[in-house]
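Here the structure comes first, spelled out in structure tokens, and everything after it is commentary.
Note that this complex is displayed minus one protein chain, with the remaining chains in position.
Every chain is named by a letter (A and B) in the order it is written, and numbering of its residues begins at 1.
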Amino acid sequence: MISLENYNWLHSVIILMVLMPFLGALFQALYGKLTECLLGVKSGRWLLGSLAFTFVGTSFGLALLVVKDIFLKHPADVCCFRFTYFDWINLEVLRVPVEMFLDPLSITMVLLITGVGSLIHLYSTAYMSDDAEYSRFFTYLNMFIGFMLILVLSNNLLLLFVGWEGVGLCSYLLIGFWYKNLENAKAANKAFIVNRIGDLGLLLGIFSIAFLLHSTYGINSAGNVITPQILDPRWLSYDIIFGLLPSILTSYPDYATAIALLLFVGAMGKSAQFPLYVWLPDAMAGPTPVSALIHAATMVTSGIFLLNRMHMVFEFSPYASAIVSVVGAITAVWAALIAFGQTDIKKVLAYSTVSQLGYMFMACGVGAYWVGMFHVLTHAFFKALLFLGSGAVIYAMAHEQDMRRYGNLWRYLPVTGICMMIGTFAIAGIPLLSGFWSKEAILHAAFESSYPANLLGVDVATLVGWTGVFVAILTSAYMFRMHLLTFGIPFVNGAERWRLIPAHDHHHHHSESEGAVESEKYDFSDDTFNFYRRELCSHGCHHSDEHHALDKNHEPKEVPYSMQVVLVILAILSIFGGFFLHQHHFLEHFLSSSSAVSWVKPEILVDSYHDNHGVLESLLYISILAVTIGMSYALIVYSRGLPEKEGYNEEKWSRFRLFAKDGFMFDSSLSRIFGRGGYKLSEGFWYVFDNFLIDGIVNMFGKLSSICGEMTRFFQNGNIRFYIFMMSLAILVIIFYILKGGLN
Amino acid sequence: MNSVCLNIPGALTYISLLPLVGMLVVSAIPNMYSRVQRALGMFFTLSTLLGHVLFFKCIGMFSVDTYHFKWIERVTMVSDLGFHYVVGIDGLNFWLVLATSLLSFMALLCSAYEKTKMKTLVNSILLLQLALIGAFISLDLLMFFICFELTLVPVFLLVSMWGGEEGSRAALKFFVYTFTGSIFMLAGIIVLGLMHRCATGILSFNYLDIQSVVANGALWKTNIQLEKWIFWSFAIAFMVKSPMVPFHTWMPRLYKYSPAGSMILSAVVLKLGSYGFLRFCLPLFPDVIAYHVPWMVSLCIASIVYGGFLAVSQRNIMGIMAYSSISHMGFVLLGIFSLSYNGMVGGTIQQLNHIISTGLIMMLLSMLFARKDSRKLSEYGGLKAQMPIFAALFLIAMLSSVGLPGTNGFIGEFLSLQGLFETGAAYAYGLEPFLAGVAGLGLIIAACYLLRLFQGIFYGDLSNLKDRYLRDIKPFEFYAAGVMVIIIFLIGFNPSIVTKTIEPSIGAVREMVIRPAGERPTWKRCEWEEWHKMCNGCNKREVRGDN
Partner (left out) sequence: MIPLSAYLSVSLFLFLTGLVGIIIRQSPVVMFMCIEMMLNAVNLSFVSFARYAPWVASGDITQTASQWMTGEITVLFVMAVAAAEVAVGLGMIMSIYKNEPDVNVDALSNLKG
């Protein structure tokens, strides 16, 4: 470890890096509307947008500074720093300070988050310029960047969890940004709840690690639990965990599997693996920059980041790693197949994201964690490019998202078209673009892996490798399908299907609702406490739909320059990023030394040899073949425009495609079972248990006293003769009792 | 310790009786001046709060480092019957006392829209504050019982007067139900007093005396069966009060028909149950707690999951809040009964956090219901456009309730679950590790119903076009809610403000449970005859040789 004497400034730089986005969010939240009122809408928004970009850009600049001064001057394996700020939780048995851990892994993620984040901020200043709630958008977006930075820079699991939930919250707020449409709000709910399911797994994983780290779990001789002897109350911090865990896990390998699986459940929720992926396609209801930033580049990659951080646990348990890779493989195939049936451009990209995340988990599952991060980086580049490009297309096409209404757009949106083409090439794995390098690395790692797990006699890593090849074919096929349906082949004039749609007026449905309000007279006479306004509220009426109507020829025109610049930058990164990261195995060495503690790999994983030589030698040709197969399929079927079998008339669709359009009924059945079914079950429970059973028992006690009263009511009939009779009877009985000598 | 405080004997009692003075003063104001009544009520609650804060600062309660009581006042009322008047402050109850006063103030603040029956409202809230503070500070079992029962009266009044026909029925059910539970506790108290006389020859209901005899094992000796019975008598009363499934059915109906402004205090009333468990059940019956932990933990998990699950389909907004409270109180008791240090601290913090977050939500709901009279969730929608600041405050309250890290709700839930997992993973007390997973389902379900509530009120299109004209939150409401929001974030970012003072007491309570007889800690008591002498860290006149 390098001494920190020369680097006192690092202490404040790191916390500043984390705080800048939060300051931006706070400013936008408190003063956003005020700025717009004071400076007018146009200049106010310019100021707000620049401020938002500046705050994130400053974080990026600081990260670059750190890289230049530390990481480029020293070899990677000594660059691990820990900074402690103040105490968050300070109990006798648990101490969680706010501490940050700077090492190659976290600085990589920081660069990614702030870099891609600032580009997307720039893009959104143009994309959201017509929206009514401009400052609110940037509040949430900045807050997201801040939470993501906390997630990657934290030195302990609880602070990571803070960031984890924080990005879930921002995702919820941003997906439901256009809240007037209830469907968006429901999609946001779904995202939050499914993420929470993952969070429960993560919490249980944290608890298991905590349990193991108590040096003696205190049970005294009487079998009672006493407070254990904790040597260091900071037992959630990485340095303590990674120092103590290897010895514990060597003696209890079952615990390693349990902890690994629980952490993986957390990663599944956040990174949309099967079966917890159902929130990601619905999350496309949010604005496109949100989809690009959160659901393509950063938040969904936090699962892979978690696996990279805690890879020690996974390396003690080959079975957990096998499950990780198998789940990743299943997700990749599942999502790729669904993408064939989608007609909404953003949904195609969403399922493509799920599929690529599956790739990343495949890599982590076979032991090559740095490969997972490599694919995170390249995926961030080209997927952000694709999403932002699709956002540009949507912007230019007046919010039309159905690909069946596109066609031949290369002519009208040249820059966007070229950038999207680069992105498509990258994701398909065309050689020498960034996607090619990372995919190669994944397949190489899978075939080369030495993990011993096997499934029905076939070893898992090889199976996963071949699945990866298959998914590569599918990926290139559906991505080229998307590109050809949208843009067509350059310099070849295809069918312009959007001309077939009549130009419709976007404004009429607003006047309907306004007219309805004005015609009714409301009676405000009972408003003693002055709750109601008489005049029409100005900002309540302002609707937040965007209108980028097609120009007077009803032809799409190219998007503003700020959006184009971002697309071009991302395209350049997609072309060259992978190559430079792979040169001289730079990223591998950079990330592999990412642990402050050295430890010995367990013996179960060494020495397991799979005979994949032949495959490995011809891997390059296999992957090029895969890409070519996919591309040729797409060219054959789609180069002449929309085939009838995928047109508007869904009767003509093939049964497989219809099934795929519905997500193989997985999402809908889950919604029906847990959403609708959960509601009905809850109502039923209320009716049967609360209303009928428990309340019935309680009311029964009340009725019991009434019944007792009813029984004795016989004796109180108000009839005086009866009373006298009873009195005389009683006196008789007493007299007899006395006469019989009872009072002795 | 500041010597100024030591010269005021009975300071705690005098400050705590301020609400009574307030009641008398408010009753003297004629009904025409309802704003004056409300202002006076607010003045008295606020002065109680400030008085307590200053007093506690004076005696050094905010930097407490020991589990012993910092202040005890004791007067023997009827020595033959063993009835003493003992009040005291230690780590367990002083935050609750402060929270009571704060929330009474907020309740009165949010009653600005009451038109006709202001005097009754103010008097009821003052009486409730008095009874709650009395219950929290009392250290004599009979006095605790009296104050415990006294809290029923104002709640009954409030709900039956403002609730209509259904409200009267709900209030009656609540009263009879809770009262029945407490009758068992009364029997238990009497038995405890008699056992104390058996053991030491003096009849006394003083909690400190009884606890010290329990601590050295002389009270129960070998009567484990009797101890179980008496534990259950106390437990039933507290289980009904802090509603635990299956004794919770009084709550939803009560909430549905109560005036929302006074339900702000209902969050504190529920704490009587959990405080009772911590203060009375755990230290007084240590030998049998181990047998009952699996039972109690299962009931807590049932509360969490069942309460949350039923909240998902409620159509009445206050019904959702009632079941949400049941679910959160399940977390509190889960932490307490996990018998691990982290868990117990978590449960106790969750008590306070629930007060703050539910109090804030109730405040905001009272503002909402003042504007729009209906409580059905289906009649709301799309209010975020009209009332954006209100929506932002509600979002913060909701996130605190759901347990987002950075807000106060997270610490309590995290520590409770972790405590339960710890005890379960060691397979101690008959628990298993998967129980923490089941209890964690409550977190997911909480997200479900709270998000549904938020979406139902704020998102979507306006369901009633008249709502287009609704004004946003008013300044005084904003400041009141802002205070609560500040507290939420303060505790969220720095929980040690709260945990620092309750940790020693919780540790002591835990030791009282898990250690065998003779090794258990006990609170210092002091004897003094008159009102004037007070216990100054108990340097003078310790009794009977216990430390």
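Methods note: contacts are C-beta pairs under 8 Å (C-beta built on N, C-alpha and C of every residue); 3 or more make two chains touch, one makes a residue touch a chain.
Every value quoted in this text rests on a predicted model; they were computed, and no experiment measured them.
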Chains in view that touch the one left out, judged over the entire complex: A
Residue among A:Cys37, A:Leu658 or A:Ile724 that touches the chain left out of view: A:Ile724
Option from A:Ser618, A:Ser639 or A:Gln716 whose C-beta touches the chain left out: A:Gln716
Absent chain, residues of chain A that touch it: 713, 716-721, 724-725, 728
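Basically, only the chains that are shown with their structure count from here on.
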Footprint of chain B on chain A - complex, ascending: 87-94, 158, 161-162, 165-166, 169, 172, 176, 179-182, 185-186, 188-189, 192-193, 196-197, 199-200, 203-204, 206-208, 210-211, 214, 217, 219, 222-227, 516-517, 520, 522, 524, 528-534, 536-537, 539-540, 678-683, 685-686, 689-690, 694-695, 698, 701-702
Contacting residues of chain B [partner chain A, same complex]: 112-113, 115, 173, 176-177, 180, 245-246, 248-250, 252, 290, 306, 309-314, 339-342, 345, 370-371, 382, 384-386, 399, 404-406, 410-411, 414-415, 417-418, 421-423, 425-426, 428-429, 433, 436-437, 440-441, 443-444, 447-448, 451-452, 455, 458-461, 465-466, 468-471, 493-496, 499-500, 503, 507, 510, 514-516
